[in-house]
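Only a single protein chain was left out; the remaining protein chains are all shown in position.
Just so it is clear, A and B label the chains in written order, and each chain counts residues from 1 on its own.
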Amino acid sequence: MTDGTRVIAAGVDAGTECLKAVIVSADGQVLGRAVVASRGHFEACAHEVLAAALDDAQRDAGSLAGIGATGFAMNCVTKATLTSTDAACHALGAFHHLRHAMTLVEIGGRDPHVITVDDAGRRADARSVRKCAAGVGSFLMFTARHLDVSATGLQDLAAAGERPARVSSYCSVFSTTEVLERLREGARREEIALGAMYSIAERIVEMGPLDAPLHVCGGVAEFFPGVLTALSTLTGQPVRAVPEPILTGALGAALKVLEAVGVAGEAQSVEAVR
Amino acid sequence: MNYWTGIDCGSWATKAVIIDDDAQLLGSAVVRSGADLSGASARAFASALTVATRARSEISAVWATGFGRGSVGFADGSRTELDCHGRGAAHYVSGALVVLDIGGQDAKVIRLDDGGRRLAHRMNRKCAAGTGSFLDEIALRLGVEPQALDGLARAATEELELSSFCTVFAGTELLTLIRAGKRPSDLASAAYRSLINRVASMDVFPGRVVATGGVIAYHPTLVRMLSEKLGSEIVVPPHPQEMGAFGAALAARDGAAAVGPEATHVRT
Partner (left out) sequence: MTALTSTAALRETMGGHFHALGDAAVHKSAPIAWCTSVGPTELLRALGFEVFFPENHAAMLGAARTSQRYMPVVHAQGYSPDICSYLTSDIGAYLTGETPLEAYGLSGVPQADVLVFNTNQCRDVRDWFEWYGRRWNVPVIGVRSPRALEHVTTDDVDGVTKQIEGLIPVLEAVAGARLDHRRLSDVVRASRECSDLWEACLRTAAHRPAPLTFFDGTVHMGPAVVLRGTESANAYYRILRAELEARVGAGTAAIPGEAYRLYWDGMPIWGRLRALSTLFEEFRTAVAASTYCNSWIFPALDPAEPLRSMARAALELFIVRSEQPKERYIEEMVARYDVDGIVFHDCRTCPNNSNTRYGMPRRLADRLGIPTLVLDGDVNDLRCFSDEQARTNIEGFVEQLADARPAATRRVTA
């Protein structure tokens, strides 16, 4: 075993909308983080996001015990020493913060997943949205463009909305048309922004039973907390975001590296307490 | 001489044109529709008047078409975009023809007989939108402006396929190809081909095809590829993006009987 206290590891979550990277210490502290938009070739983006996270942690690449990669383009993270699935990494990343079994909803740019996380932080089951309801994060971005606000501005609008406007189509493309219909009918932009968030929460509810406790991670949870409020209203139970939800997958990937090199961040710190 | 205005209030862009009795296009304007369709219509109208150097009082009638045709409060009448694209195309091209309009949110096929009368129309199925917004998303993915796709596609060397019928999933397929390191020019060309395949499956296209809409205006390479796919000549009339607005202006000039409640707005 290496000297656990000095080991650091990187995790990169190469998603369809954004690439995320974190640098963690052996005891699981996040030392650096970065997010870049997915544009053009993934290799270049992966390189960029990793460099940015190292920069944020004020470490250099040579000090890394390994690089874990996950997400849609994990194979484009050319320097990765390990790859792992989205569900496994999100489960591990969320468990790292929360330390209990949960239903974890991961909502990113494309297809959302419902992951059952057991009391050891493992993925016990995962379900994905049906084909026709995919594209949720990108749908919110399209909606923002139609409402003439930035993506994050959509959340501010929704927060000021009282009643959600009806946006019911499960097809992202036609949901966008519905947004325009509501606008034409005179719905307020705030109501439409809120309606878009309800529309996403409905897609999640359709995916199957959501046993408590219910937590959400992924980019949508980071930028659009209105989706969580809507999900809570529709399910009648509390819905909480995992801390730093956009980084959950990247964090899980970094923790996988620690496990692989035998440092296993959390486990080790627990032992140290004993 | 009388002057006539047509306004095509679309889901993405609002177009206005001013014509005279001889259907000469004196001025036109295109603005973003945004969240305020009525405001966009007024802005487009004002800009078109400026370009045409005409005053509002010189316009005999304004007719509206497009998604937001009911939001153009100052219009004297309206017709659907099915009518206006057909009417506009028939003005430039005589004989029986098929009009293919590719807009921001939908695609339409309109069949006309040799007298320019509509025989049938088809719109894309709800789950298979082969439209301009698809190209916008693709451009965003490639990190270029939508207008730059054409230049890219022209330089394509490898024939890549996007097989999904669905815009969202075709987008994911494109990301998969990007992940595999494919060249942007080949990807742009694949996106064109995907859109063309969807449009081509909407109908059969015997004889002459007239293509209209914003996508046609900005993507000439797509038009060439479409012509090869359909095996027929594709006529791109002047100002394809403003064809709906032009058709609405012709309807205003010809006093076409409006269908439905709009009929009560028509000045006599």
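Keep this in mind: a residue touches a chain if its C-beta (ideal position, glycine included) is under 8 Å from a C-beta of that chain, and two chains touch if they have at least 3 such contacts.
Quick caveat, the model's predicted, so the values are computed rather than measured.
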{"item": "Visible contact partners (per top-of-document touch definition) of the missing chain", "value": "A, B"}
{"item": "Residue of B:Arg54, B:His91 or B:Arg118 touching the missing chain in the full complex", "value": "B:Arg118"}
{"item": "Options B:Asp106, B:Glu173, B:Asp186 or B:Glu242, residue touching the unrepresented chain", "value": "B:Asp106"}
{"item": "Given A:Asp60, A:Asp148 or A:Glu206, the one touching the chain that is not displayed", "value": "A:Glu206"}
{"item": "Contact residue for the chain not shown (choose from A:Ser38, A:Thr177 or A:Thr248)", "value": "A:Thr177"}
{"item": "Hidden-chain contact residue, picked from the options B:Glu81, B:Asp136, B:Glu173 or B:Asp186", "value": "B:Glu81"}
{"item": "Residue numbers in chain A that touch the chain omitted from display", "value": "130, 132, 168-171, 174, 177-178, 180-181, 202, 205-209"}
{"item": "Chain B residues that touch the omitted chain in the full complex", "value": "67, 79-83, 106, 115, 117-123, 125-126, 257, 259-261"}
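What we mean here is this: only the chains that are shown with their structure count from here on.
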{"item": "Complex interface listing, chain B residues touching chain A", "value": "11, 33-35, 37, 67-68, 70-71, 105-106, 126-127, 129, 131, 133, 137, 140-143, 166-169, 171-172, 175, 178-179, 181, 184"}
{"item": "In the complex with chain B, residue positions of chain A that touch it", "value": "16, 38-43, 72-73, 75-76, 110, 131-132, 134-135, 138, 142, 146-148, 169, 171-174, 176-177, 180, 183-184, 189"}
